[in-house]
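Take this structure first; my questions come after.
Entry: chain A
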Amino acid sequence: MGPAAPTRPEARRPKPEADKNHLMDPVLIAQIALVVVVFHALLLSAAGMVYWERKIAAWLQQRVGPIYTGPAGLLQPFADVFKLFFKEELRPLAADKFLFYLAPVISAAAAFSAFAVVPFGPPTDFWGLLPREIPLYVADVNVAVLVIFAITSMGIYGIVLAGWSSNSKYSLLGGLRSSAQMISYELSYGLALAGVLVIGNTLSLHDLVEQQGGYWFGVIPRWFIFLQPLGFVVYMIAGIAETNRAPFDFPEAEQELVAGYHTEYSSMSFAMFFLAEYINMVTVSAVATNLFLGGWKGPFLPEWLGFLWFLIKLSALLFFYLWIRWTLPRYRYDQLMTFGWKVLLPLAVLNLLVTAAGVVYFGA
Partner candidate 1 sequence: MITLNHYLVLSALLFAIGTAGVFLRRNLITVLLSIEIMLNAVNLTFVAAGRQFAAVDGQIIVFFVMTVAAAEAAVGLALIIALFRHRESLNPDAFTSLKW
Partner candidate 2 sequence: MALDTVLFYAFAGITVLAALFVVVQRNPVYSVVLLIASFGGLAGLYVLLDAPFTAVTQIIVYAGAIMVLFLFTVMLLNVPREDASEFDRAHPLNRPGARRFGAVLVVLFLIEAVWAVWHVSGRETAALRATDPGSVASVREIGKVLFTDYAFAFEVTSLLILAAMVGAVVLARHRAE
(Lines give C-alpha, C1' and ligand atoms only; values in the text may rest on other atoms or scores of the structure.)
Protein backbone atom coordinates (compact mmCIF):
# COMPACT_ATOMS: atom_id res chain seq x y z
CA MET A 1 0.00 0.00 0.00
CA GLY A 2 2.67 2.53 0.96
CA PRO A 3 5.63 3.50 -1.19
CA ALA A 4 7.79 0.74 0.25
CA ALA A 5 5.49 -2.15 -0.55
CA PRO A 6 7.03 -4.41 -3.16
CA THR A 7 5.01 -4.56 -6.31
CA ARG A 8 6.69 -7.45 -8.09
CA PRO A 9 5.67 -11.07 -7.50
CA GLU A 10 7.39 -12.83 -4.62
CA ALA A 11 8.45 -15.77 -6.75
CA ARG A 12 11.29 -13.85 -8.30
CA ARG A 13 13.17 -13.67 -5.02
CA PRO A 14 15.98 -16.22 -4.70
CA LYS A 15 15.31 -18.83 -2.06
CA PRO A 16 18.04 -17.98 0.50
CA GLU A 17 16.23 -14.70 1.21
CA ALA A 18 13.11 -16.51 2.32
CA ASP A 19 14.15 -16.94 5.92
CA LYS A 20 15.61 -13.46 6.39
CA ASN A 21 13.97 -11.14 8.83
CA HIS A 22 11.32 -9.24 6.88
CA LEU A 23 12.27 -5.89 8.38
CA MET A 24 15.83 -6.22 7.16
CA ASP A 25 14.73 -6.88 3.61
CA PRO A 26 17.39 -5.09 1.57
CA VAL A 27 14.86 -3.85 -0.95
CA LEU A 28 12.85 -2.17 1.79
CA ILE A 29 15.97 -0.56 3.17
CA ALA A 30 16.97 0.58 -0.28
CA GLN A 31 13.57 2.13 -0.83
CA ILE A 32 13.64 3.96 2.48
CA ALA A 33 17.17 5.13 1.70
CA LEU A 34 15.89 6.32 -1.66
CA VAL A 35 13.24 8.46 0.02
CA VAL A 36 15.86 10.00 2.30
CA VAL A 37 18.24 10.60 -0.59
CA VAL A 38 15.57 12.24 -2.75
CA PHE A 39 14.50 14.50 0.09
CA HIS A 40 18.01 15.67 0.77
CA ALA A 41 18.78 16.02 -2.91
CA LEU A 42 15.81 18.35 -3.22
CA LEU A 43 16.98 20.43 -0.29
CA LEU A 44 20.47 20.63 -1.72
CA SER A 45 19.11 21.53 -5.11
CA ALA A 46 17.19 24.41 -3.57
CA ALA A 47 20.41 25.56 -1.91
CA GLY A 48 22.24 25.18 -5.20
CA MET A 49 19.58 27.21 -6.96
CA VAL A 50 20.02 30.04 -4.47
CA TYR A 51 23.72 30.11 -5.25
CA TRP A 52 23.36 29.82 -9.02
CA GLU A 53 20.63 32.40 -9.15
CA ARG A 54 22.93 34.98 -7.63
CA LYS A 55 25.91 33.95 -9.75
CA ILE A 56 24.04 33.87 -13.04
CA ALA A 57 22.28 37.12 -12.26
CA ALA A 58 25.69 38.61 -11.60
CA TRP A 59 27.23 37.35 -14.82
CA LEU A 60 24.26 38.54 -16.85
CA GLN A 61 24.60 41.92 -15.24
CA GLN A 62 28.37 42.04 -15.77
CA ARG A 63 29.37 41.77 -12.16
CA VAL A 64 30.81 39.05 -9.97
CA GLY A 65 28.18 37.92 -7.50
CA PRO A 66 28.99 36.23 -4.20
CA ILE A 67 32.73 35.64 -3.86
CA TYR A 68 33.47 36.13 -0.18
CA THR A 69 31.54 33.39 1.56
CA GLY A 70 33.68 30.33 1.01
CA PRO A 71 35.62 29.55 -2.16
CA ALA A 72 33.97 31.36 -5.08
CA GLY A 73 31.03 32.14 -2.84
CA LEU A 74 29.90 28.53 -2.63
CA LEU A 75 28.81 28.81 0.99
CA GLN A 76 26.43 31.68 0.20
CA PRO A 77 23.22 29.63 0.43
CA PHE A 78 24.25 28.29 3.82
CA ALA A 79 24.96 31.83 4.97
CA ASP A 80 21.50 32.82 3.77
CA VAL A 81 19.89 29.96 5.64
CA PHE A 82 21.71 30.82 8.85
CA LYS A 83 20.61 34.39 8.56
CA LEU A 84 17.01 33.40 8.03
CA PHE A 85 17.22 30.91 10.86
CA PHE A 86 18.22 33.52 13.37
CA LYS A 87 15.70 36.14 12.35
CA GLU A 88 12.75 36.79 14.56
CA GLU A 89 9.55 35.01 13.66
CA LEU A 90 6.93 37.72 13.34
CA ARG A 91 3.22 37.44 13.04
CA PRO A 92 0.84 40.40 12.67
CA LEU A 93 -1.52 40.53 15.63
CA ALA A 94 -4.62 40.50 13.49
CA ALA A 95 -3.41 37.62 11.36
CA ASP A 96 -5.27 34.37 11.59
CA LYS A 97 -2.83 32.28 13.60
CA PHE A 98 -3.61 28.80 12.38
CA LEU A 99 -3.78 29.59 8.68
CA PHE A 100 -0.82 31.96 8.87
CA TYR A 101 1.44 29.14 9.94
CA LEU A 102 -0.29 26.49 7.85
CA ALA A 103 0.17 28.28 4.53
CA PRO A 104 3.96 27.92 4.11
CA VAL A 105 3.66 24.31 5.28
CA ILE A 106 1.15 23.62 2.51
CA SER A 107 3.39 25.27 -0.09
CA ALA A 108 6.49 23.37 0.97
CA ALA A 109 4.68 20.03 1.41
CA ALA A 110 3.10 20.25 -2.03
CA ALA A 111 6.45 21.13 -3.59
CA PHE A 112 8.22 18.15 -2.03
CA SER A 113 5.41 15.67 -2.64
CA ALA A 114 5.16 16.43 -6.32
CA PHE A 115 8.67 15.12 -6.82
CA ALA A 116 7.76 11.76 -5.29
CA VAL A 117 6.47 10.32 -8.55
CA VAL A 118 9.18 11.66 -10.84
CA PRO A 119 11.67 8.98 -11.88
CA PHE A 120 15.25 10.07 -12.21
CA GLY A 121 17.01 6.96 -13.39
CA PRO A 122 16.50 3.52 -14.86
CA PRO A 123 15.49 0.65 -12.59
CA THR A 124 18.64 -0.48 -10.89
CA ASP A 125 19.71 -3.18 -8.52
CA PHE A 126 22.69 -1.22 -7.28
CA TRP A 127 25.22 -3.50 -8.94
CA GLY A 128 24.04 -6.71 -7.38
CA LEU A 129 23.50 -5.53 -3.82
CA LEU A 130 19.79 -6.04 -4.15
CA PRO A 131 18.04 -9.26 -5.14
CA ARG A 132 15.98 -7.45 -7.73
CA GLU A 133 15.71 -4.09 -9.38
CA ILE A 134 13.88 -1.17 -7.89
CA PRO A 135 12.75 1.80 -9.91
CA LEU A 136 14.40 5.06 -8.99
CA TYR A 137 11.45 6.98 -7.74
CA VAL A 138 9.68 7.16 -4.45
CA ALA A 139 6.18 6.05 -5.39
CA ASP A 140 5.15 3.59 -8.04
CA VAL A 141 1.94 5.06 -9.38
CA ASN A 142 0.72 4.44 -12.87
CA VAL A 143 -1.15 7.73 -13.12
CA ALA A 144 1.99 9.69 -12.30
CA VAL A 145 1.35 12.62 -14.62
CA LEU A 146 -2.07 13.26 -13.11
CA VAL A 147 -0.69 13.03 -9.59
CA ILE A 148 1.85 15.75 -10.34
CA PHE A 149 -0.90 17.89 -11.75
CA ALA A 150 -3.07 17.29 -8.69
CA ILE A 151 -0.36 18.13 -6.19
CA THR A 152 0.55 21.27 -8.09
CA SER A 153 -3.07 22.40 -7.82
CA MET A 154 -2.89 21.91 -4.09
CA GLY A 155 0.14 24.16 -3.89
CA ILE A 156 -2.05 27.09 -4.85
CA TYR A 157 -3.67 27.00 -1.44
CA GLY A 158 -0.44 27.82 0.28
CA ILE A 159 -0.32 31.10 -1.59
CA VAL A 160 -3.94 32.08 -1.37
CA LEU A 161 -4.18 31.25 2.34
CA ALA A 162 -0.95 33.14 3.01
CA GLY A 163 -2.35 36.16 1.25
CA TRP A 164 -5.61 36.09 3.17
CA SER A 165 -4.39 35.18 6.61
CA SER A 166 -1.80 37.96 6.70
CA ASN A 167 -4.68 40.38 7.02
CA SER A 168 -3.00 43.06 4.92
CA LYS A 169 -4.07 44.68 1.66
CA TYR A 170 -0.92 43.94 -0.27
CA SER A 171 -0.83 40.36 0.82
CA LEU A 172 -4.44 39.74 -0.07
CA LEU A 173 -4.09 41.30 -3.50
CA GLY A 174 -0.85 39.48 -4.14
CA GLY A 175 -2.30 36.17 -3.00
CA LEU A 176 -5.43 36.49 -5.11
CA ARG A 177 -3.55 37.58 -8.21
CA SER A 178 -0.99 34.88 -7.82
CA SER A 179 -3.53 32.12 -7.44
CA ALA A 180 -5.64 33.44 -10.31
CA GLN A 181 -2.52 33.37 -12.44
CA MET A 182 -1.68 29.85 -11.36
CA ILE A 183 -5.09 28.40 -12.12
CA SER A 184 -5.19 30.16 -15.48
CA TYR A 185 -1.88 28.73 -16.59
CA GLU A 186 -2.68 25.31 -15.20
CA LEU A 187 -4.99 24.76 -18.16
CA SER A 188 -2.27 25.33 -20.72
CA TYR A 189 0.08 23.24 -18.58
CA GLY A 190 -2.30 20.31 -18.62
CA LEU A 191 -3.03 20.59 -22.33
CA ALA A 192 0.67 20.67 -23.18
CA LEU A 193 1.08 17.50 -21.13
CA ALA A 194 -1.93 15.98 -22.92
CA GLY A 195 -0.11 16.30 -26.25
CA VAL A 196 2.70 14.11 -24.97
CA LEU A 197 0.24 11.65 -23.46
CA VAL A 198 -1.53 11.22 -26.78
CA ILE A 199 1.77 10.23 -28.38
CA GLY A 200 3.03 8.15 -25.48
CA ASN A 201 -0.27 6.40 -24.80
CA THR A 202 0.46 5.95 -21.11
CA LEU A 203 0.23 8.06 -17.97
CA SER A 204 3.25 6.62 -16.25
CA LEU A 205 6.34 8.80 -16.43
CA HIS A 206 8.59 5.78 -16.34
CA ASP A 207 7.02 4.25 -19.44
CA LEU A 208 7.09 7.58 -21.23
CA VAL A 209 10.83 7.82 -20.72
CA GLU A 210 11.34 4.23 -21.81
CA GLN A 211 9.63 5.07 -25.08
CA GLN A 212 12.20 7.74 -25.76
CA GLY A 213 15.15 5.40 -26.04
CA GLY A 214 16.73 4.69 -29.36
CA TYR A 215 17.53 6.94 -32.28
CA TRP A 216 16.15 7.98 -35.62
CA PHE A 217 18.65 7.55 -38.45
CA GLY A 218 21.11 6.53 -35.77
CA VAL A 219 21.77 10.14 -34.84
CA ILE A 220 18.72 12.03 -33.58
CA PRO A 221 17.47 10.70 -30.25
CA ARG A 222 13.81 9.80 -30.10
CA TRP A 223 12.92 12.52 -27.67
CA PHE A 224 9.40 13.85 -27.65
CA ILE A 225 10.60 17.39 -28.03
CA PHE A 226 11.20 16.70 -31.69
CA LEU A 227 7.63 15.47 -32.04
CA GLN A 228 6.10 18.19 -29.90
CA PRO A 229 8.13 21.39 -30.22
CA LEU A 230 5.14 23.64 -29.65
CA GLY A 231 4.08 21.51 -26.73
CA PHE A 232 7.48 21.94 -25.12
CA VAL A 233 7.39 25.71 -25.54
CA VAL A 234 3.86 25.93 -24.12
CA TYR A 235 4.84 23.67 -21.23
CA MET A 236 7.89 25.70 -20.28
CA ILE A 237 6.01 29.00 -20.44
CA ALA A 238 3.13 27.60 -18.42
CA GLY A 239 5.64 26.12 -15.99
CA ILE A 240 7.30 29.47 -15.46
CA ALA A 241 3.91 31.03 -14.80
CA GLU A 242 2.93 28.20 -12.48
CA THR A 243 5.98 28.67 -10.32
CA ASN A 244 5.50 32.44 -10.20
CA ARG A 245 8.87 33.20 -11.71
CA ALA A 246 9.76 36.13 -13.89
CA PRO A 247 8.58 37.31 -16.27
CA PHE A 248 5.35 36.17 -14.60
CA ASP A 249 6.20 37.14 -11.05
CA PHE A 250 4.00 40.17 -10.82
CA PRO A 251 2.35 38.96 -7.62
CA GLU A 252 5.66 39.08 -5.81
CA ALA A 253 7.14 42.10 -7.49
CA GLU A 254 8.79 44.48 -5.14
CA GLN A 255 7.82 47.61 -6.97
CA GLU A 256 4.18 46.74 -7.17
CA LEU A 257 3.02 44.90 -4.13
CA VAL A 258 5.76 45.24 -1.55
CA ALA A 259 6.34 41.51 -1.60
CA GLY A 260 2.89 40.20 -2.40
CA TYR A 261 1.62 37.28 -0.45
CA HIS A 262 4.73 36.80 1.66
CA THR A 263 5.01 40.40 2.84
CA GLU A 264 4.24 39.61 6.44
CA TYR A 265 6.35 36.50 6.68
CA SER A 266 9.82 36.35 8.15
CA SER A 267 12.41 33.83 9.17
CA MET A 268 11.62 30.21 8.57
CA SER A 269 8.13 30.70 7.15
CA PHE A 270 9.61 32.92 4.47
CA ALA A 271 12.34 30.38 3.93
CA MET A 272 9.69 27.71 3.39
CA PHE A 273 8.01 29.78 0.70
CA PHE A 274 11.26 30.21 -1.12
CA LEU A 275 12.13 26.59 -0.69
CA ALA A 276 8.74 25.74 -2.17
CA GLU A 277 9.34 28.03 -5.13
CA TYR A 278 12.72 26.57 -5.99
CA ILE A 279 11.57 23.01 -5.57
CA ASN A 280 8.57 23.69 -7.77
CA MET A 281 11.01 24.90 -10.39
CA VAL A 282 13.00 21.71 -10.01
CA THR A 283 9.87 19.59 -10.31
CA VAL A 284 8.61 21.38 -13.41
CA SER A 285 12.04 21.02 -15.01
CA ALA A 286 12.28 17.37 -13.97
CA VAL A 287 8.91 16.57 -15.50
CA ALA A 288 9.88 18.45 -18.66
CA THR A 289 13.11 16.46 -18.81
CA ASN A 290 11.23 13.19 -18.50
CA LEU A 291 8.50 14.08 -20.91
CA PHE A 292 10.29 15.99 -23.60
CA LEU A 293 14.02 15.49 -23.29
CA GLY A 294 14.29 11.77 -22.83
CA GLY A 295 14.83 11.57 -19.07
CA TRP A 296 17.83 9.45 -18.31
CA LYS A 297 18.50 8.28 -21.83
CA GLY A 298 21.69 9.51 -23.39
CA PRO A 299 24.71 8.47 -25.43
CA PHE A 300 28.18 7.44 -24.28
CA LEU A 301 27.20 6.42 -20.77
CA PRO A 302 26.12 2.95 -19.70
CA GLU A 303 22.47 2.60 -18.82
CA TRP A 304 22.98 2.50 -15.07
CA LEU A 305 24.61 5.92 -15.08
CA GLY A 306 21.48 7.36 -16.64
CA PHE A 307 20.80 9.60 -13.69
CA LEU A 308 23.81 11.68 -14.67
CA TRP A 309 22.18 12.47 -17.98
CA PHE A 310 19.03 13.32 -16.08
CA LEU A 311 20.97 15.77 -13.93
CA ILE A 312 22.62 17.34 -16.95
CA LYS A 313 19.33 17.91 -18.73
CA LEU A 314 17.70 19.13 -15.54
CA SER A 315 20.49 21.63 -14.99
CA ALA A 316 20.12 22.89 -18.54
CA LEU A 317 16.44 23.58 -18.00
CA LEU A 318 17.06 25.24 -14.65
CA PHE A 319 19.71 27.43 -16.23
CA PHE A 320 17.10 28.41 -18.81
CA TYR A 321 14.74 29.37 -15.99
CA LEU A 322 17.34 31.58 -14.33
CA TRP A 323 18.44 33.08 -17.60
CA ILE A 324 14.90 34.12 -18.47
CA ARG A 325 14.37 35.70 -15.10
CA TRP A 326 17.23 38.12 -15.40
CA THR A 327 16.73 38.90 -19.06
CA LEU A 328 13.08 39.66 -19.62
CA PRO A 329 11.04 42.46 -18.05
CA ARG A 330 8.07 41.61 -16.00
CA TYR A 331 4.57 41.26 -17.44
CA ARG A 332 1.87 43.52 -16.08
CA TYR A 333 -0.95 41.57 -14.51
CA ASP A 334 -3.57 42.13 -17.19
CA GLN A 335 -1.04 41.42 -19.92
CA LEU A 336 -0.19 38.24 -18.09
CA MET A 337 -3.79 37.06 -17.91
CA THR A 338 -4.47 38.06 -21.50
CA PHE A 339 -1.44 36.12 -22.63
CA GLY A 340 -2.48 33.06 -20.65
CA TRP A 341 -6.04 32.89 -21.85
CA LYS A 342 -5.92 34.36 -25.32
CA VAL A 343 -2.58 33.19 -26.62
CA LEU A 344 -1.24 30.25 -24.69
CA LEU A 345 -4.48 28.33 -24.24
CA PRO A 346 -5.48 28.39 -27.93
CA LEU A 347 -1.93 27.39 -28.85
CA ALA A 348 -2.09 24.48 -26.44
CA VAL A 349 -5.45 23.35 -27.79
CA LEU A 350 -4.17 23.67 -31.36
CA ASN A 351 -1.14 21.60 -30.42
CA LEU A 352 -3.34 18.90 -28.96
CA LEU A 353 -5.58 18.79 -32.03
CA VAL A 354 -2.68 18.59 -34.44
CA THR A 355 -1.03 15.91 -32.31
CA ALA A 356 -4.21 13.87 -32.15
CA ALA A 357 -4.69 14.20 -35.91
CA GLY A 358 -1.10 13.18 -36.48
CA VAL A 359 -1.40 10.13 -34.26
CA VAL A 360 -4.57 9.01 -36.00
CA TYR A 361 -3.07 9.59 -39.44
CA PHE A 362 0.34 8.08 -38.89
CA GLY A 363 -1.07 5.39 -36.71
CA ALA A 364 1.81 5.31 -34.22
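What we mean here is this: a contact is a pair of C-beta atoms (placed from the backbone, for glycine too) under 8 Å apart; a residue touches a chain by one contact, two chains touch by 3 or more; residues count from 1.
Keep in mind how these were chosen: all candidates are chains of the complex that A comes from, given by their letters.
In this text, all values refer to a predicted model and were calculated from it rather than measured experimentally.
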**Request:** For chain A, choose the touching candidate in this complex from 1 or 2.
**Result:** 2
**Fill in**
chain A residues touching candidate 2 in their complex are 1, 96, 99, 141-143, 146-147, 149-151, 153-154, 156-157, 160-161, 164, 172, 176, 179-180, 183, 203
